[in-house]
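Complex shown without one protein chain; remaining protein chains in place.
As written, the chain order gives the labels A and B, with residue 1 at the start of each chain.
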Amino acid sequence: MFPRPIEKAGPGARIGYQLLLPFVLIIWLLPLLAIFATSIRSGADINAGNVFGWPGEFAMIENYVAVFTRSQASMYFINSILITVPSVAISVSLACLAGYALAIYRFRVALPLFFLFVAGNFVPFQILMVPVRDMSVRVGLYDTIAGQFLFHAAFQTGFCTLFMRNFIKALPFDLIESARIEGVKEWRIFWFVVLPLVRPALAALAVLIFTFVWNDFFWANVLTQGESAKPITAGVRALNGQFVNNWHLVSAASLIAAIPPVIMFFLMQRHFIAGLTLGAVK
Amino acid sequence: MLQKSTLAVALAAATCLGGGANAADLVINFDDLNPGPKQGFDDAVALFQKENPDINVIVNNNDREAHKTAIRNFLTADAPDVTSWYPGNRMAPFVDAGLFEPVTDLWEEEGFGEHLAAIKPTMTRDGEIWGVPYSYYQWGIYYRKDIFDLLELEEPQTWDELLSACGKMKENGVTPFTIGTKFLWPAAGVFDYINLRTNGYETHMALTAGEVKYTDEPIRETFANFETLINECGFVENHASMSWQDAIAPFSNGDAAMYVMGNFAVDAFLNSGLDVSQLDFFPFPTIDPDVPAAEEAPTDAFFIPANAKNKEDARKFLAFVARPDVQTQWNKTMGQLPINSQADVSDDKFIQEGFAMLNKAQGLAQFFDRDAPAEMAKAGMEGFQRFMTDTSTLEEVLQRLDEVQAQVY
């Protein structure tokens, strides 16, 4: 293990380290703590310039309730869910199929096709922006929930396929080979042999894509105009315009927007990190 | 949020019993969901429906930003019979693409030329008139009357009076002007007024039409006056990091005394804790007495798309919208000014002062970002902001604006 485990350096060092940890953590998370502290202050505190001092009064519940009652935050929030969940479901399922095809079958264009998915995943959004928007407008998907999740699903399919293909490729090929020899149909091999084995990958992908799509801001701007189809990220920005000088409400709204990915992360931490660090170890 | 309401469908059905096939649909797309403007529009539509029972009015009301995007699509794909939009350069792309129907003949038939005269130039492009306006609002200087009273200041009429008033404010620790230029456009209000007062309406319109260069002598003079205003009056610090709403804070706290703004800001002033008695308005002072006063008055209007199905009734609606009684009621409800010079205004003091000011105006500018093409507007406003933060960049700013101008027009 590197660096040398602290226990071996004697009790003094260990206690010093354990005291240092929370201190460093607080500095690291200072912006977040500051915004949380702001979100539980009253408007009077903010106007009086009391940003650091002990709050004059605690207004946590009022502030968080106000975000929902004084704005359309609840609609934005539901929109985000309606956009994110189908995106995850579609992209992960499509990628399972495609990843299986690219990993298991040997055909000439398998590698180029795989590279196509990988490359597409790294493309800057701006090169897609005008055509995707123009097309969405023309087919009536502009400013709709479906318009957003269809795009996200398609785009994330690139990353998901990269992920699934590598995962499936690492499975023992003999399993599939022997199933084939027994005459099992191809789709049954996929369904009954491969799919159960890739469950951990599915979980990892699902949380990752959930976070990516939930946090999207660019496409929310490009593919929506009004309020009705806006997700929470774009909504928080709109609230920022609406709650001018009401930093306690903007802070509360920001934290509300951050909650679902944070919950996802803590619930599925192992999968999340496994997904994110794929390729970081050999 | 699209709101569809088939107003008075029942009424139409009742009066057209047996002749239902004659009831023509008239689809109107509108762009304001704010309570006042929405009410004014709905009332007007109800009245129109009552006067024309044979027309079945269908309304799509959308919010303003959404409308700006949607119109680009619906003019081609799914055109209504009437749509709200803005004159000046904002209508130019649609006129050029052949998406609007000229209504010059309607203006002639109904004699609008006389009562809507001030607005005619900005509704005109390529020799045709393209729409009928129903409302506008004034720009000018809103100020803290209580501070002026404390300092025994009068409303400045001339440039010198303004500068000396500023001197007195600064001596007493008051910043003369507040402004928030983070989103750029408030800076254009100041520029427009200085240019209108320095060079007059024709030169200003020639500038936004790309016929005068930014490095030309008249415009240099405008910037020289701008510099005087920055040095001898001055704006709040950090204006580049504030939105127009943020900039209300120093105004309502009494740290700054004046604000070059549009009349829509009055509500926000009042919401910030100021009382009506603490607020007042004066027109931007005269700089050159030989230059007749022209004002900023962004205008809202109605247009007929080229793809409209029921153009006949659409014309009826446009004629209706121009009527003095209609404009009086409508603008009273929405808190703005009627354009028809025979209409009456509400007794709100800001509206009264605005009406008096605009009726005397030699010409009406639409605001820099509506008069100039979008690309030029953006570059211009960035230039104004840059100049305001550092006046020594003047030469660079002017050169850059000339370059953009050469490309855009």
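Rule of thumb we're sticking to: a contact is a pair of C-beta atoms (placed from the backbone, for glycine too) under 8 Å apart; a residue touches a chain by one contact, two chains touch by 3 or more.
By definition in this document, contacts and distances are computed from a predicted model.
J.: Pick from "Acyl-CoA dehydrogenase", "TIGR03915 family putative DNA repair protein", "Protein-disulfide reductase DsbD family protein" or "Carbohydrate ABC transporter membrane protein 1, CUT1 family" the UniProt protein name of the chain that isn't shown here.
T.: From the listed options "Acyl-CoA dehydrogenase", "TIGR03915 family putative DNA repair protein", "Protein-disulfide reductase DsbD family protein" or "Carbohydrate ABC transporter membrane protein 1, CUT1 family", the omitted chain resolves to "Carbohydrate ABC transporter membrane protein 1, CUT1 family".
J.: Return the single residue from B:68, B:213 or B:311 that touches the missing chain.
T.: In the full complex, the listed residue that touches the missing chain is B:68.
J.: Please identify which residue in A:59, A:88, A:150 or A:229 touches the non-displayed chain.
T.: A:150
J.: Could you list which residues of subunit A touch the chain missing from the display?
T.: Residues of subunit A in touch with the missing chain: 1-3, 5-7, 14, 17-18, 21, 24-25, 28-29, 31-32, 34-35, 38, 46, 49, 51-52, 90, 94-95, 97-98, 100-102, 104-105, 107, 110-111, 113, 115-120, 122-135, 150-151, 153-155, 157-158, 161, 186-187, 190, 211, 214-215, 217-218, 221-222, 233-234, 236-237, 240, 245, 247, 250-251, 254-255, 257-258, 261-262, 264-266, 269, 273, 276-277, 279-282.
J.: What is the set of subunit B residues that contact the non-displayed chain in the whole complex?
T.: 68, 72, 75-77, 79, 93-94, 97-99, 144, 146-147, 150-151, 172-174, 182-184, 237-238, 240-242, 246, 249, 253-255, 305-307, 369, 374-375, 377-378, 382-383, 385-386, 389, 400, 403, 407
Note that only the chains that are shown with their structure count from here on.
J.: Please report how many Å separate the Cα centroid of subunit A from that of subunit B, as a whole number.
T.: For subunit A versus subunit B, the centre distance works out to 42 Å.
J.: Which stretch or stretches of subunit A touch subunit B in the complex?
T.: 137-138, 142-143, 225-228, 241, 244-245
J.: Of all residues in subunit B, which touch subunit A in the complex?
T.: Touching subunit A: residues 1-2, 62-63, 65-66, 68-70, 73, 77, 243, 245-246, 249 of subunit B.
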